[in-house]
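All protein chains of the complex are present and in place, except for one that has been dropped.
Order as written gives the chain letters A and B; numbering starts at 1 within each chain.
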Amino acid sequence: MSARGAGGWLKTYAVVYLAFLYGPVLLLPIFAFNDSTIISFPLKGFTTKWFEQLVNNPVLQGAVGNSLYVAISAASISTILGIFAARASARFDFPAKRGIMGFIMLPLVLPEIIIAVALLVILIQLGLDLSLSTVILGHVLVCTPFSIAILSSAFQNLDRSLEEASLDLGETRLGTFFRVTLPLVAPGVISSLLISFTISLDEFIIAFFLTGTEPTLPVYIWSQLRFTAKLPSVMALGFLLLVLSLVLLLAAEYFRRRAITRTGAQGAATGGLM
Amino acid sequence: MTETTTGPDSGRPIIELDRVEKRFGPVIALDGVSGGIRAGEFFSLLGPSGCGKTTLLRMIAGFDEPTSGSIMLDGKPMAGVPANHRPTNMVFQSYAIFPHLNVAENVAYGLKRLRLDKAEMNRRVTEALDMVDLAGYGERASHALSGGQRQRVALARALVLRPKVLLLDEPLSALDKKLREQMQVELRHLQRAVGITFILVTHDQEEALTMSDRIAVMFDGKIAQLASPEELYRRPVNRRVASFIGVMNFLEAQLVSGEGDQLSLDVAALGRVDVPRSQAPGGTNGGHISVGIRPEMLTILLEDSDRSPREVEGVISDANYYGDLTYYEVQLPGTEALATVTMRNTAGRRILREGMKARVGWSPEAIVVLE
Partner (left out) sequence: MSVIDAGVEIAGAKAKAPPIGWRRWLKTDSASGLILVSPTLLYALLLLAAPLLTVVVISFWTQDYLDFDRNLSLKNYIEAWTEPLYQLLMMRSLAISGAVTVATVLLAFPIAYYVSFYVPQQRKAMWLFLITIPFWTSYLLRVFLWKVILGYNGVLNSGLLGTGIIDEPLTFILYNANAVVLTLAHAWAPFAILPIFVALEKIDRSYLEAAEDLGDGPIRRFCRVTLPLAMPGVIAATLIVFIPTVGDYVTPKLVGGTDGLMIANMIQVQFGKANNAPLGAALAISAMFIVASIAVMIVWLNRRSMRGQS
């Protein structure tokens, strides 16, 4: 088989593979509007009543509120922690640097259940109550490595002589950070906020272990999954979440590109998020 | 009002370096550098990569502290004074133009902390842009500038703050040849117009010779010679300086006698030469020395009637035509090294070819005795 022939086969494979990837997700819009309580073919007609059910559901709305609160807090805190660590890592050499950074990034390779269990254990030992705050603590732990990964590349692409120039022109270190450093890593900061937000919004297992009486959205969804009558409204909810995630993702990409054209820097072919 | 000085020869040193040393772990970047830079002069630090010139510049700017020794600026010790508190400003090698600010915002960057009113700030920015020939570029975005324009913005940004000393870190190395030559002239004029001390770091000896009032040639963390361009060119203190600046012919020599002001030498191929001691700027330690003579100080006596104080017979080994000059490589008797002789291609002057015999004329005045 020549290399060119292989190209044809590979393209077919790629298309089939994409169909496999998208298959389940495409069910969301299909069955969110399907007039039937059972999720199966054949389709029974168009309706928006499942969406109406969502709107009239105070428990769901509470869960959405909780998730937003947790996600915004977790995104902010992990981005701030990420800024500290990414800047330290990109700019300075300090003893045990690899060990320290490796340790901070550890949650990336630990199974989430281990993290959830560990946090649960220590919270119980300390006698603390479980609540949304404990969920935030867990989410920050998991989101910070992502924040660091995104911000590291932003800080490394920052020309060091720009900060030196600012100092040379009379600005203080703090002033330099706010007038030069921060504006130039702003796209990375926004990316980090958006990605951490999305991760937190979707995170289930840590929330499941650490949530008190107020559920986050995934925890709420979990509790609804055993009720077959509720399934279509879960589809509707899922569809909304899909749209929201797409909007956030596109916004992140838009900001990233805009920042690149504004500062004239070059972006990698794979894009900042990758 | 700008601080004016009356030129490079006036006044006490504005920068005094006293046995400045810098170590990075086991590596010695600066090995005891001392000297003074005069107010209002165009001063260059010249040397190959790794000689310590940029390290020294950064220490004057305040980005690094010496391991030992001291730096005084305008009579005040600079130890512990950070870069943002020193009366110096720097033009970086990469120009370091802030990409998120436009030209005017870049130039005005250091003015912010002076809390000037808007009109005054705009006036000073406009004045600075005029000075570097970028009038009207204020609204231009930073990424839309060419290399030469970025450099001017960097200059304007530094000069608008009226520093006592302007530091330039290889500012022309990123520019192409024609632009570089143009900027050399412009920088020189700018320095004269503004009247402040410029300290330039470069590895390009032509650049240093063209622009500077005085040059410090550095090798391996030490200043080998600190002198005017003419002094460096005509009276280099040792072989290394001599071969770094321009092209130099070297001939082995022996010191026969050195009484009082006269030195008597036995030079390979040239024979016995007597020179005054002033032609041995590095002194004569021991008998084994070299003698240097610039290619343009040698001449080929083409016509039988041409005369010269001294002459020696040689054979043309190679002739390279360069348009306005011809470079000859001449084999002289009693030495293996070939001597380079440059001859201007004036009208009607014939050009010799490989293998021809040639009479090379020279004068003892052109000789410099080197260690």
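Please note the rule applied: a residue touches a chain if its C-beta (ideal position, glycine included) is under 8 Å from a C-beta of that chain, and two chains touch if they have at least 3 such contacts.
All of these numbers come straight from a predicted model, not from anything done at the bench.
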Visible chains that the absent chain touches, using the contact criterion stated earlier: A
Chain not shown: contacting residue from A:S73, A:S89, A:S196 or A:S233: A:S89
Given A:P24, A:P58 or A:G127, the one touching the chain that is not displayed: A:P24
Residue of A:L54, A:I72, A:I104 or A:L130 in touch with the missing chain, whole complex considered: A:I104
Chain not shown, touching residues in chain A: 1-3, 6-7, 10-11, 13-14, 17-18, 20-25, 27-28, 31, 38-42, 80-82, 84-85, 87-89, 91-95, 97, 100-101, 103-104, 106-107, 109-115, 117-122, 124-125, 137-138, 140-141, 144, 148, 198, 201-202, 204-205, 209, 218, 221-222, 225, 231, 234, 238, 241-242, 245-246, 248-249, 253, 269-271, 274
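As a working rule, only the chains that are shown with their structure count from here on.
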Chain A-touching residues of chain B, taken from the complex the two chains share: 61-63, 82-85, 88-90, 92-94, 96, 98-100, 109-110, 112-113, 141-144, 157-158, 161
List of chain A residues in touch with chain B within their complex: 159, 161-162, 164-172, 175, 179-180, 183-184, 262-265
